[in-house]
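Written out below as structure tokens is the structure these notes cover.
With one protein chain withheld, the remaining protein chains of the complex are depicted in position.
Chains here go by letter, A, B and C, matching the order in which they are written, and residues are numbered from 1 within each.
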Amino acid sequence: MQLEQAIRSKKAGKEILLMTHIVLGYPSFDTNREVIREMVENGVDCIEMQIPFSEPMADGPVILKANQDSIASGTTIRECLDFGAEMCATYEIPFLYMTYFNVIFKYGEERFLDKARDAGIQGLILPDLPPEEGAPFMAAARQRGLAPIMIFSPTSTDARMRSLADFGGGFVYCTARKGVTGRHSSLDADFANYLNRCRQATDLPLAVGFGIQNRADIEALIGVADMGVVGSQTIKLVDEQGSAAVGRFIRELLGGRRSH
Amino acid sequence: MQLEQAIRSKKAGKEILLMTHIVLGYPSFDTNREVIREMVENGVDCIEMQIPFSEPMADGPVILKANQDSIASGTTIRECLDFGAEMCATYEIPFLYMTYFNVIFKYGEERFLDKARDAGIQGLILPDLPPEEGAPFMAAARQRGLAPIMIFSPTSTDARMRSLADFGGGFVYCTARKGVTGRHSSLDADFANYLNRCRQATDLPLAVGFGIQNRADIEALIGVADMGVVGSQTIKLVDEQGSAAVGRFIRELLGGRRSH
Amino acid sequence: MHTRKYFGTWGGSFIPEALHETFQQLDAAYQQIRNDPAFWEEYLHLMSTYSCRPTPLTYAENLSKHFGGAQIYIKREDLNHTGAHKANNVMGQGLLVKRMGKTRVIAETGAGQHGLATATMAAKFGFDCAVYMGEEDVLRQRPNVFWMEKMGATVIPVKDGSKTLKDAINEAFRDWVTNMDTTHYVFGTACGPAPFPEMVSWLQSIIGKEAAEQILAQHGRLPRRIYACVGGGSNSLGIFQRFLDEDETELVGVEAGGLGLESGLHAARLVGGDASPGIAQGYKTMFLQNSDGQMRDTHSVSAGLDYIGVSPILADLWEKKAVRFEAATDSEVIEALDLTMKKEGIIPALESAHAFVQAFKEAPDLARDDAVIINMSGRGDKDIFTIAHAYGDPSWQQFIISRARQYEK
Partner (left out) sequence: MHTRKYFGTWGGSFIPEALHETFQQLDAAYQQIRNDPAFWEEYLHLMSTYSCRPTPLTYAENLSKHFGGAQIYIKREDLNHTGAHKANNVMGQGLLVKRMGKTRVIAETGAGQHGLATATMAAKFGFDCAVYMGEEDVLRQRPNVFWMEKMGATVIPVKDGSKTLKDAINEAFRDWVTNMDTTHYVFGTACGPAPFPEMVSWLQSIIGKEAAEQILAQHGRLPRRIYACVGGGSNSLGIFQRFLDEDETELVGVEAGGLGLESGLHAARLVGGDASPGIAQGYKTMFLQNSDGQMRDTHSVSAGLDYIGVSPILADLWEKKAVRFEAATDSEVIEALDLTMKKEGIIPALESAHAFVQAFKEAPDLARDDAVIINMSGRGDKDIFTIAHAYGDPSWQQFIISRARQYEK
């Protein structure tokens, strides 16, 4: 699998990888462009681009608002797909789409997958598509070399994790806690135990997201996960200080490490 | 019976008698005094003085308001009884009390009757005391020479009229129509028929009230009734033009006839 | 059977002569329905298809535990169509009016509950309808006025006297005395001239009949006590009558204590010493009146208990000590309401909450295997304007203000 290989080879030389998140069209595609440039130039390893949806049930207030503002300002799926293709053509790191299943369902599942593959997208994160509902779609994605990223939650049983892993590819997205995106997570003993369970359940690389906000959080992941995921925190930063502030934030998260 | 004799002997020389009505303490006892003087001097044959009650269920808007204003300005039953005594002592014509039964009940039935008799009052009009409820009280009144005035209504059957007459004294108060005081009555064929029924039912003199407002109404009563009763109309007149206007109004009602 | 006119020394029929025949006919019609088992069948059918009879008897498990004494049951008259026990009386009189062949009904109303029930009945039976309501009450109870009008009734604001319930009653009598040929006066409670006290109580007796069966089925024996609020007396008599001869059941009527019996600002006629025997509005009972026999202003947070008189039947039962009377103050009422909402998810009308107050006071001292029944005469959501106001709820105030802004433009 393309994405899994990319992650593994990136990880080879590093303590931990970093995935960041943006909401497409928020506050504008121009800002998205600048933010992604800052991210890539400052060493981000992978980026998930969220195609906005009006009902993002798994997202917390920051990403929720970004989704809604983006839609309100007129963002279309076509623009998102075009933008995705542009980014894949511009940068070498893996790009993923994150969205809710209705966006794809309405666009046409096959049509969407073809477009994403042609653009060079490497994976899909769909928080409201469990394999019980999405198995055929996931298979169709894999056929095209698109990794369907599975999500583990602290509430997932061991058996459930193993079964999920069978459907997944690329890496597994482990949510650091229950709940939605945005709130800070405490990466305590329970968390360690949980990540241990994740590790037992799959050989895929493990990414950890939900409430990862600063270098200390990232450090806590070193040795137990392959990749940290920062979402809401970058959006807040850009809201407050503009895209120029992103570079320094990324450098901080990576503990000073510069781009390769 | 004192009152009946008085009525009969007054009626002897006249086409029709006139009874008027005032609400005690409204707008003040001083005005009551002036109004009564005007009435007596201009030929009124009989006056009913209403002791105000907070719930005058058989009275229309004009008298209702007079009752309530009188009470609001502090009128007491004691003042009413004193004033009644004063009038009886001042003028020769018969004075009656009109009120609702609770006023008497609360004051004490015997005590009230004694006071009224001592004052020289000749009759009582109590619209909410039918003989079914008031027979003993009526007997006690009669014993003291106070005439319990019975009320006939167009809805009273012949039998009912005859039975009522047995309890009554002085005269019978025939309401010109259904309803409450104040609204003008049309003294038509139905009315003639009704008064005829009243006449058949009793030998007592017949007074007709409720909505008698002008000389034409009084004229319509000549030959069929012994006495006309004017109530709300005088109150309205005093409200609008003061007590001085009463004399001329009474003269008009009596067709120019002067006091004897 | 014959109508009882007097109950002990209370009651009677102190009516203007113009209504004499009307009352004769009414009494005859009443005796006919009372002696005709088919009437009660028809009444039951109507109440079980148009309203929700039998109304449930709800076991208040949480309140019972909270007080740790008697098991508390609530008779749910709030679930009647239009939201109160008033429907029982009104629908029954509706059937009577149909039998009498009249085409128009009139009613007095204070809170608006009885007016709303009458307007509803008139719509259902196709009668014309006029409702007399004190001007003050029209202003305070606009939602009920709105619905009455929408049912096709004419609501007539009464501008005389204290502009409240008693004045509306006088005004309804004035209408009746004019229009008796076509019109029946649907008296709203167990007061007024005979046969109203007995007739209204009889129609309401359906409450107690059901409650007796229900408590036997649910609790296994009769209740130790029954609590009901007392305005005119119809809901309390409705539930009490069935239990009058039951030695094990004590009956407790709860009057409006307003700001406290000592304050003079209340509507308690049978507790406290402020009332005295009198005759008004066609009947003899204990009235809140001054020494001259003029009726006093009364006060209660609940419009439905805010009345000068009380059923002559209750005055008699009071005198005979067959019913015990208590009073609940406005603030006790709000407290009991609060607890009942939080513990049971039930919103009693402010009137009904008076009965809850007394039950809560006494429940702790009764045994665990005793049952008490509270008659919940109506639902409280009709009282939102009063209750939200009483709580001083700032969001409610903001809501009203912003609504008003919309209308002031």
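Note that in this section a residue touches a chain if its C-beta (ideal position, glycine included) is under 8 Å from a C-beta of that chain, and two chains touch if they have at least 3 such contacts.
The shown structure was predicted, so the numbers you read here are calculated from the model rather than taken from an experiment.
Enquirer: Touched by the hidden chain, which of the shown chains?
Expert: When the full complex is considered, the omitted chain touches A, C.
Enquirer: Write down which of A:Gln5, A:Ser54 or A:Gln143 is the residue touching the left-out chain.
Expert: A:Ser54
Enquirer: Using the definition of touch stated at the top, determine which of A:Tyr26, A:Tyr100, A:Phe171 or A:Tyr194 touches the missing chain.
Expert: Result: among the candidates, A:Tyr100 touches the missing chain.
Enquirer: Which residue among A:Val40, A:Met98, A:Leu113 or A:Leu129 touches the omitted chain?
Expert: Considering all chains, including the one not shown, the answer is A:Leu129.
Enquirer: Against the chain that's been left off, what residues of subunit A make contact? List them.
Expert: 53-58, 60-61, 64-65, 68, 71, 76-77, 100-103, 105-107, 127-130, 132-133, 150-157, 160, 164, 175, 178-180
Enquirer: Against the chain that's been left off, what residues of subunit C make contact? List them.
Expert: Within subunit C, the residues that touch the unshown chain are 48-52, 55-59, 62, 76, 79, 81, 83, 119-124, 126, 139, 142-143, 145-147, 150-152, 218, 338, 341-347, 381-382, 384-385, 388, 391, 393, 395-397, 399-405, 407-408.
The definition used in the following text is that only the chains that are shown with their structure count from here on.
Enquirer: Averaging over Cα atoms per chain, report the distance between subunit A and subunit B in Å.
Expert: Result: the chain centres lie 98 Å from each other.
Enquirer: If you average the CA atoms of subunit B and of subunit C, how far apart do the two points sit, in angstrom?
Expert: Here the centre of subunit C sits 38 Å away from the centre of subunit B.
Enquirer: Quick check: how many Å separate the C-alpha centres of subunit A and subunit C?
Expert: Whole-Å distance between the two chain centres: 66.
Enquirer: Quick check: what residues of subunit A touch more than one other chain, meaning two or more?
Expert: none
Enquirer: Multi-chain contacts in subunit C: which residues touch at least two other chains?
Expert: Not one residue in subunit C touches at least two other chains.
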